[in-house]
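Only a single protein chain was left out; the remaining protein chains are all shown in position.
Labels A and B are assigned to the chains in the order they are written; within every chain, residues are numbered from 1.
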Amino acid sequence: MTVQPDPFVPQLYRVGRVRRELTDTTTLELAPVTGPRPTFSPGQFNMLYAFGVGEVAISISGAPDATCFVHTVRDVGAVSGAIAKLKAGATLGLRGPFGTRWPVESAQGADLVLVAGGLGLAPLRPAIYHVLANRRRYGRVVILFGSRNPKDLLYRRELQQWRERLDVDIEVTVDHADADWHGNVGVVPALIRRVTFDPHDTVALICGPEVMMRFTVNALRDAGVSPARIYLSMERNMKCAIGLCGHCQFGAAFICKDGPVMRFDKIAEIFAMREV
Amino acid sequence: MEGLEQILAQHPFFAGFSAEYSQIVAGCARNHRYDAGEYLFREGRPANEFFLIRHGQVALEIVAPGRSPIVFSTLGEGDIVGASWLVPPYRWMYDARAVVLTRAIGIDAACLRGKCEADHHLGYEMMKRFLPILVQRLHATRLQILDVFGR
Partner (left out) sequence: MNQERLLITCEGLQVLIDALADRGYQVLGPTVRDGAIVYDTLTGVADLPAGWTDRQEAGRYRLERRGDGALFGFAVGPQSWKRFLHPPVETLWTMRQGDQGVTISSAATTTPKWAFLGVRACEIHAIAIQDRVLRDGPYPDTAYAMRRQDAFIIAVNCGQAGGTCFCVSMQTGPKVSSGFDLALTELLDDGHHFLVEVGSEAGAELLERVPHQAASDAQRTAADAVIARTASQMGRSLDTDGIKELLQSNPDHPRWDEVAQRCLTCGNCTMVCPTCFCTTVEDHSDLTGTSAERVRKWDSCFTLDFSHVHGGSVRSTARSRYRQWMTHKLASWFDQFGTSGCVGCGRCITWCPVGIDITQEAAAIRSTPNAGKGERHGGS
């Protein structure tokens, strides 16, 4: 990692382009007011600070080689709402990047199955960018994405672009739809048997609501993928993001430093427990 | 009829089916072709047939007044469409619409029910194949009900 500023104190960032993705979801491009943007790896997150309101953990969802941080924020509370409503030119605070990364390097040579649910596509997107930019280093690349309904499909234009590539297999599904939708209707795990990959040499990256991840893991394991090659992005209450406040504990792991990306076999036991 | 028997034997649903039973089932089967927008069956009608999709996509949908139909599942190549034929009163519970040009094999429900009554081994072979599909769809439906992507 490059030189880190004080991890306790937010750095000032300015909002560049703002794009409304869905009715309540906005993507913001953030550039540091002074100095270069710190380097980051796909899978990591920043703590975004809305002045006087508070901080929230948001995964980075842009390309690692961009000059700014790209964050897709959904308005679900006071802090995320304040951030999602920022206009171009506004300033906010940012601490980060923090957390573990998607194993895009060690997955080279294998088939890759990337499974996203709902807003979970945002934390996976940097990994998708990386893989597509280095397509030759991977075997088959499969992207599976599920959403509530067609209106809630995130990054729809990019999904279309990715689908147009001949070297990527994309399947999209929604929980329910109306007759205008000509795609799949059904749950994400059901997509797995529709696509081809070598389960004995596949790395799977999954991001979405925990219930969806749980059933997706089951479907992948039923298909023969090893639990040691399945990675999830976990989420818990985040406050300090630097392993000092204790809030993000998940069993013995701190999501802020042992996660958010975690290898499934290492958390399999805890994952099956309730209220952990 | 022989052509149908071969097609049936190749369909994933009938994997491992004995030749004898394949013949019996083929005796209840016929080919179907649906253009995009055509319905395989509609809610409330007698469930006389179930379908094996050979090619295409079928949307299962439910109609409610004041709104356009809600699609809650799509099925494609290799899938089975229709379970209401198994259970009295043998009536369809929803609509099944071909989304694109769809070719399917329809198997006469009354015919097959009769054959299964006459030969319970055949009946068991059919149940063994149907139940996993139904259980899987029950799981999926429960997941959908959770509305995990909801706000």
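Simple rule for what comes next: contacts are C-beta pairs under 8 Å (C-beta built on N, C-alpha and C of every residue); 3 or more make two chains touch, one makes a residue touch a chain.
Values in this document were obtained by computation on a predicted structure and should not be read as measured data.
When the whole complex is considered, the residue among A:Gly16, A:Pro32 or A:Gly93 that touches the unshown chain is A:Gly93. Check A:Leu114, A:Ile170, A:Val188 or A:Cys240 against the missing chain and you find that the one touching it is A:Cys240. Across the interface with the omitted chain, chain A contributes residues 6-12, 33, 49, 51-55, 76, 91, 93, 235-237, 239-240, 242-247, 249, 251-252, 254, 257, 273-276.
We adopt the following convention: only the chains that are shown with their structure count from here on.
Chain A and chain B, compared by their mean Cα positions, are separated by 37 Å. Taken in their complex, chain B has these residues touching chain A: 57, 59-61, 68-74, 76, 97, 99-100, 136, 139-140, 143-144, 146-151. Residue ranges on chain A touching chain B, taken from their complex, read 24, 76, 117-118, 146-148, 152, 175-179, 181-187, 189-190, 194, 208-209, 211-212, 215.
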